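Working notes, structure below.
Left out: one protein chain. Kept in place: all the others.
Moving on to chain A:
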Amino acid sequence: MTLSLDAVSVAGPVDLPLAGEQDVQAACGIMHVHGRRFGRPTPLGLDYASIVAAELAELGAHALTFAQARGIPLHAVSTSLAQAALLAVAQYLAAATADDPAEPHSPGGPPFHSAEGVAFEIEALDPSVWQRFWATFGADDQAVSQGWRPFLHRFATATCPLPSLPEVLAAHPMAWITEVAHRTGMTLVRVSDQPVCHGPAFVLSGASGDQRRGCPAELLPLSGLVVLESCRRVQGPLAGHLLRLLGATVLRIEPPGGDPSRWVPPMAGDTSARFRALNWGKDVVEIDLSTPGGRQEALDLATSADVFLHNWAPGKAEQWSLRPADLARVRPGIVYAHASGWGAELGANPPLGTDFVVQAYSGVPPSLMTIVDVFGGVVCAHGIVTALTRGATRVDSSLLSAAGRLNSWQRRRCAEPLTVPVCDDLTALAADPRFARALIQDDCVLVSSPWEFTS
């Protein structure tokens, strides 16, 4: 695929003379965030803003078609590279403008290399796995202990300084490292030098029958539609967030006590800034889905929903009897969307499906910015809106399918000279009046909708 940017402007509502991809990455904070691990602003290895904007443009076009089918008088939609870039840095922007002082961002980060020079990623969500893995190699206890926090937080900070640990692995052959990872439960994926790009970004199936919803009073494509969402972390919540920006009412199912992500610093008011960036404006209901009563409550809510969106781990929907057929039974025609890590590609027990592991597996030019998570959210929302438009009832997308879509765009890496200064401070960007029309000043700075619809 080549980029077709006819329907997409470069700067959109940003009042800067942005000439193209490089300028957008520089001015809108992508170079800054991606470059944290290197200690200096650095362009991504792909035309990320252009690719995200192209996907947003297609999504917006489908939303427009859907709006028109519903009798909502909208006639045009626009987006821009700058809005796509700001969407990608939204979490980092929210964190930089939160109440707590920003954490310092020391450079550093994976991938690791074996003695033979094989590059690989590791992932653990459990500190005991991390500890067992490094202990087997005789790594220094203090380095192991002090490394856990930056490793855990690299999703939020885009950097991961791990003094002395990469050197430990560089002394061992790949076969032994793989063996230790297997024994200790550490996820290990080699960095692929072959970009994976087979398969579509999302798969639609099922047929809703004639379920076109009536025209609501508001004027956005999904106004009047209800999305029931049970999602954590980034990809799923971002998909729900985009649907809300298209006008849907999004009801989030959170566990009793609320999603733990709500309390992760830095805070903006009484909620985590990063959480706000992905979930502002959603309604919330606390339900314990591990109980039969809780699951019944979710099904009751689904009876008045148009979309059910989740990003549960493999097997969870079956275990909870909340499969597509279970939802369709209580709400015929409901769109059932699953935003997973790997889809069905790696079988029933895939490795941990986090952004950086999927980057490694799929050969996406690596970044500690969550570029696959964000794009996965866009792709999932795109699938859902397409399903609504075409009357499909099931959407399956994954970080892997999103990575494949990223890879399918030509790697042309714009090299034109910069015509704008490089942003090296998200706080300054947030306060810059030239960005005011693209941002919302709240308890922290939030990013406005990436689309403008006109009637």
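Just so we're on the same page, a residue touches a chain if its C-beta (ideal position, glycine included) is under 8 Å from a C-beta of that chain, and two chains touch if they have at least 3 such contacts; residues count from 1.
Keep in mind that, in the parts below, contacts and distances are computed from a predicted model.
> Tell me the UniProt protein name of the chain this structure doesn't show, selecting from "Quinol oxidase subunit 3", "Putative ABC transport system permease protein", "MoaD/ThiS family protein" or "Sugar ABC transporter ATP-binding protein".
"MoaD/ThiS family protein"
> Which of these, A:His172, A:Arg190, A:Arg233 or A:Arg295, touches the one chain of the complex that we don't see?
Residue touching the chain left out of view: A:Arg233.
> Of A:Leu44, A:Leu59, A:Leu352 or A:Leu400, which one is in contact with the hidden chain?
Residue touching the chain left out of view: A:Leu352.
> Among the options A:Leu74, A:Val144 or A:Val250, which residue touches the chain absent from this view?
Only one listed residue reaches the unshown chain, and that is A:Val144.
> Taking the entire complex into account, which one of A:Met267, A:Leu327 or A:Leu429 touches the absent chain?
Missing-chain contact among the listed residues: A:Met267.
> Give the residue, chosen from A:Ala76, A:Leu125, A:Ala175 or A:Ala207, that touches the chain omitted from the document.
Touches the omitted chain: A:Leu125.
> Which chain A residues touch the hidden chain?
Where chain A meets the chain not shown: residues 125, 127-128, 131, 141, 144-146, 148-149, 152, 155, 232-235, 257-258, 260-265, 267, 270, 352, 354-356, 370, 373.
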